[in-house]
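All protein chains but one are shown in place.
Chain lettering (A and B) follows the sequence in which the chains are written, and residue indices restart at 1 in each chain.
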Amino acid sequence: MVENRPFLTFLTHFVLILGVIVVVFPVYLAFIASTQGPSDFLSGVVPLLPGSHLMENYGQMLTGGMSRAGAPPLWILLGNSLLMAIIIAVGKIAISIISAYAIVYFRFPFRLLAFWLIFITLMLPVEVRIVPTFKVVADLGMLNSYAGLTIPLIASATATFLFRQFFLTIPDELMEAARVDGSGPMKFFRDILLPLSRTNIAALFVVLFIYGWIQYLWPLLITNDSRYYTIVMAIKRLAAVADSDPQWNLVMAAMILAMLPPVLVVILMQRLFVKGLVETEK
Amino acid sequence: MASIDVENVGKVYSGGVRAVTDIKLNIADGEFIVLVGPSGCGKSTLLRMVAGLETISEGEVKIGSKVVNNVEPADRDIAMVFQNYALYPHMTVYNNLAYGLKNRGTPKSEIDTRVAEAARMLEITQYLDRKPRALSGGQRQRVAMGRAIVRKPAAFLFDEPLSNLDAKLRVSMRGEIKRLQRRLGTTSIYVTHDQLEAMTLADRLVVLNGGRIEQIGAPLEVYHAPASTFVASFIGSPAMNLVKGELHGDRLAIGPSVIGLNGFAPASGPVTVGVRAEDMRVAHEGEEALPFRLEYTEELGSQRLIHGAVGDQQVTVAVSPETELAPEMRIAVDAKRLHFFAADTGRRLAGKVPAEAKFVPAEPVA
Partner (left out) sequence: MQTKRTIFQNKLLPYLLLVPQLAVTIVFFLWPAGQAVKSSFEREDPFGFRTTFIWFDNYLQLFEDPEYLNSLGRTAIFAVSVTLLSMSLALLFAVAVNRLLRSGRVYTTLLLWPYAVAPVVAGVLWWFMFNPTIGILPYLLARLGISWNHRVDGTDAMILIILAASWKQISYNFLFFVAGLQSVPQSLVEAAAIDGAGPFKRFWTIVFPLLSPTTFFLMIININYAMFETFGTIDGSTGGGPAGATNTLVYKVYADGFLGLNIGSSAAQSVILMLIVIALTAVQFRWVERRVQY
């Protein structure tokens, strides 16, 4: 539309720049803090310009950790987080896509029941069943293990629905053509359905990777052995220590490291991320 | 290559809805059969039962001499062309054609040869490396045909394969399908709702209505001797005029007008009279005729359709473009060209339907 209102355009940019500042500022501050030396916080207020200890702080956190906070070197925690996020994302996608396949392409007794059982998981977030779920995991001997960190989070109604929705948009004739061409159900799944779902899988992976990475309560419950800590769950321990012993530079370095991987994923794969997020909520 | 026999086949869906009733159809090896009828007449269901995509509730389907009721589609030795083509979107044209052969463990060299041959026949060789999305509608249609051809199946099954094309392309693809079928001599079943497509393609056409066969016959047989008012109104364009009349001995009354039949009256009492637009003409002075009140005309170039009423019944007459028109006209009909149908059942009464002709395969053109 041809409309030229310079003031409105100015206002638009003004609002957005303000918005970006609000969004970025807390992280900027954390980053600045992470570049300071240990003595720079004694003056009372956090500095607003970068200090000169960036490499030193990050180096120490990555390789040495903060022994007083009982935290191992962060590269171990980052590795655990990465592993957890990937296993959760891949696992959720794998079990969701096959269950959606069963629900859409087969008719069998208790199909509706299966659908509803999956649906119900939407209504039971970990947060509302903390204690009994912990008990189940403990009884199964899955505390302090990668299995315990990931498997209980792997059921996913949203991913199943996304794939179901997508499969329903695939023309029936494609499956019929494949059958005439001699494809059985597994061959059709592998040769036709899986390649066609590529974009959806990638988009979902981005969203689920972030979901897995930012888990906090679950690893907090399931692990007390620092070998299995994830970086996100360790943040609080580090911060709590810093309150009495202000090594803010080191804590904030850990914060930045905890944020960086998923934030980079969002920025670099923005298109897939947006698709994944918008489509799973349909 | 094989004959296909459909013996008393019926289809009832799980909800109890009946789609197809008691279909008997014997298709000779190499024959081109067209199933035609309005939507919902069961033509696609019948085709899909032959393909193995729908279970057969009643009766038997034989391909060759083997009953295939419980045989997977892949094992029926058929190939199918779908209305929306159903090309695998993520595969190149080459892989689309090769997929069925690969699944059957055909050796690579054999696949290459067959794909190349089919591609040449359909003139899609230069597109073999493209994905379907990079092709036009007509090209996709060719690929879909190619996928059927490479398999060298016993039968081709076409499910409205031209419906998604524009009118001009449809006509040229129609010719091409016919040419290919003649050349390959493969038994074919072709489903369409377009009577013109049916007429032009079929060795024999099968007119379906409400899940039953109305008539089986060569296109001209069906055109000239429709077995029922349904067939009469469905086959041919413009549709055959159907008017209510009454036979008194050798005379036919249509509304207030009466004409003599010269001994062609098949019955007496109320009947439905059918007459094609081109079988009527403007009457000469003094000739026995029906009064016709002109309402509007349609110019077709080679002829002119005049629409109007005889009594209170609508009638369309085809005349030459030079014919003089007047608001009130008189229309003559040739009694030999009248069709009579029972007023209640709509079945043909006279000039009875010719016996089902045997199919004689034409010499391959190529």
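Convention: a residue touches a chain if its C-beta (ideal position, glycine included) is under 8 Å from a C-beta of that chain, and two chains touch if they have at least 3 such contacts.
Computed from a predicted structure; not experimentally measured.
Enquirer: Tell me which of A:114, A:143 or A:202 is the one touching the absent chain.
Expert: From the options A:114, A:143 or A:202, the contact with the absent chain belongs to A:114.
Enquirer: Who touches the missing chain here, A:12, A:63 or A:224?
Expert: The missing chain is touched by A:12.
Enquirer: Name, in rising order, the residues on subunit A that touch the hidden chain in the full complex.
Expert: 1, 3, 5, 8-9, 12-13, 15-16, 19-20, 22-24, 26-27, 29-30, 33, 41, 44-46, 48, 94-96, 98-99, 101-108, 111-112, 114-115, 117-118, 120-125, 127-137, 140, 151-152, 154-155, 160, 168, 172, 175-176, 179, 184-186, 188, 210, 213-217, 220-221, 232-233, 235-236, 239, 246, 248, 251-252, 255, 258-259, 262-263, 265-267, 270, 273-274, 277-278, 281-282
Everything that follows uses one rule, which is that only the chains that are shown with their structure count from here on.
Enquirer: In whole angstrom, how far does the Cα centroid of subunit A sit from the Cα centroid of subunit B?
Expert: That pair's centroid distance is 58 Å.
Enquirer: Across the complex, what residues on subunit A touch subunit B?
Expert: On the subunit A side, the touching residues are 171, 173-174, 176-183, 187, 191-192, 195-196, 198.
Enquirer: Using the touch definition up top, name the residues of subunit B that touch subunit A in the complex.
Expert: 51-53, 72-74, 78-80, 82-90, 99-100, 103-104, 147
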